[in-house]
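Here's the structure we're looking at; comments come further down.
All protein chains of the complex are present and in place, except for one that has been dropped.
Think of it as A and B in the order they're written, each chain with its own count starting at 1.
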Amino acid sequence: MEQGFRRSMGWLHTWAGVVLGSVLFAVFWMGTLSVFDNEIDRWMKPATRLAPAPHGISLETFRPSLDEAIAAKAAFWNIILPNDRQPVLQLRYKTGKTFVSHEVDPASGHILPDSGTLGGTEFIFPFHYTLQIELMDLGEWVVGLAAMAMLVLCVSGVIIHRKIFAEFFTFRPYKKSRRILLDLHNVCGVLGLPFHIFLTFSGLVILGATYFPAGVTAVYSNPRAYFFDANNLSFLAVKPDRSAAPVVSLDEAATRARAMWGGDEPQTVLVANPGKASSRLAFFRVNEGHVLMDRDVVAFSGATGALISRSPPLSPVIKAQRFLSGLHLIQFHHWVLRWVYFVLGMGSCVMIATGFLFWQESRRKTQGNMFGFRLVEGLTSGSVTGIILATLAFFVSNRLLPANAHWLGQGRAALEVWVFYTVWFATFVHGWVWPRTVWLAQSAAIAVFAGNAVLLNWVTTGDHPLRTLSHRYLWPVAGMDMVLLVGAGLALLATMRLARRAGGHSSAPRQAKGGSVG
Amino acid sequence: MAFLLYCAFALVLFLAFALLALTQFTHRRSTGTAELPPERVRQARFVAGLLLCAVLCAAIYTEGGGFGVLLWAGLVSLAACAVTVVLGWRPALLAPLARLMLFSTGVFSPTHQPPGAGG
Partner (left out) sequence: MRRSGLKITGRVMLAVVMGYFASSAFLALLNVLLVSMGMPRAESVTLGIMLTFIVYLCLIVWAFAARTVGWPVVVFSLLIVAGYGLPFFVRHGG
């Protein structure tokens, strides 16, 4: 019984990993990068590398933008105020299905020119949970399936690991490559287990109402009603009154919101149905000092300024959920913790990659020529080193494309995304056509791309690492450059090791250091 | 400065995991030290557990409940990884600690019962 259970869990671990490993690696890789999404934005949008502006911007400064939104019959208009990680102020409104968004220099109040990139917050972060597949929300469901598989993999992995305590600290770099792979997989898996489980679980919980709509509609008319209710946004569900009415003074309302919060600042200002009698003016509190996400929304009538609602104190259940989503979304400001997340995320990537490679190395001798094996072999390189390479190509293209690039009807931001997908696709093809040298070639390419990204950032913006390190407000750029340089260094080491191995004895199984390249 | 405090947390956690690892036969062999008597193993594990708890309490005290727990959990993983890496590549670095664990056996052994040996 015991044996049978272990065997079936082993089977489950292997195949869930092989089938969904590619998706999992993509999700964890993009998720790890999303830890620093704002910092990636600074790197990719040089115009937004601004010194922090003095506090106390008048919200009324943005009245023209609000009027513009009213004229465009926008469904909503909002301001996201600058903070420690985000020096620019963001204005956004939605008309029909299109979002109009501007970045504003808070010091001068001028709208910055369009940055022509989706950057970290609009490409890398959404990729993390949608894979950028919008068709019928298919991407979200695939990510959800992969996340469930991740939980299953964690459970089955613990069950099949016979010597979890005896080998808790075991890593033997002098052994054969297959053994090293398994050691690495076990070390990253076991030591990072709380991280894998909690991040995966909280990610699922955040999108829970999307994944289990039937359970929600058992007590709500639709999932949207639940979303409004749970997030204290019920003030938005209002009977539309189309008669025109101007929006009251934003500053005055903000002062009242501040007073209600005991002096805390708003992070987001939202006007729903601007310009209508039924408009709503809501303030969302900053939440930088807590893991638990409590925005404490204060809503006024946009037309009269009367207080409509304020979030009630959170119940224990909602608190638990907000803590989980807070620990996943990392909206708080804690630099050391942020780096810990980043390193642990890279650990998860190494675990997934080494799991893949171990599967390959154990089957190379017996099934090396089978179609299925070749298929997974190409898939592995494409989904491990390939997505790293594609991301780097995304960064490089960001620095290389001219400001008003336009090609085949695609704007600059779309072209960057096309570069990403083209390079990614090419790495798969490369893996299938030249399986012998794929790891060597792709880790060399990673080193070249990462190094060049730093160089191109210097050439195109003048912000070389010495300059970025000496100015506090350029540290995000410095951090990204440093990570790229460390990644280039690791990739170079891996390349040299792989090359030595290939030169030394050509039949030896390929080393897998490429997986640990970050 | 907060950063130094986090370094201190990480160091104490590293020490705790090093103690735990050095109660295991394979790692004692790789550091070239003799095996510990069972009583000593229990004591070392107890001290390690105490250190882990102490850092958790300190982290919650200085960082607050949410950040404290997350920071502790993260640093626990990283410190354990660091111990693993050191044991993998340079086990000799932990040899002094391994010897120390052996050396103090006499001082802490129950037969001597010196004052303040409760640790």
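Keep in mind that, in the parts below, a residue touches a chain if its C-beta (ideal position, glycine included) is under 8 Å from a C-beta of that chain, and two chains touch if they have at least 3 such contacts.
Owing to the predicted nature of the structure, the values given are computational and were not obtained by experimental measurement.
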Contacts of the unshown chain among the visible ones are A
Touch with the omitted chain, as defined above, among A:148, A:245 or A:502: A:148
Which of A:115, A:156 or A:170 sits in contact with the chain that's absent? A:156
Contact partner of the left-out chain, one of A:60, A:84, A:134 or A:229: A:229
Given the full complex, what residues of subunit A touch the hidden partner chain? 4-5, 7-9, 11-12, 145, 148, 151-152, 155-156, 201, 204-205, 208-209, 212, 214-220, 226, 229-230, 315, 317-318, 320-321, 324
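The rule is simple: only the chains that are shown with their structure count from here on.
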Indicate the whole-number Å distance between the mean C-alpha point of subunit A and the mean C-alpha point of subunit B. 35
For the complex, give me every residue of subunit B touching subunit A. 2-3, 6, 17, 20-21, 24, 26-27, 64, 66-67, 70-71, 73-78, 80-81, 83-85, 87-89
Once bound in the complex, which stretches of subunit A touch subunit B? 166, 168-173, 183, 187-188, 191-192, 194-195, 198, 290-292, 323, 326-327, 332, 334, 336-337, 340-341, 343-344, 347
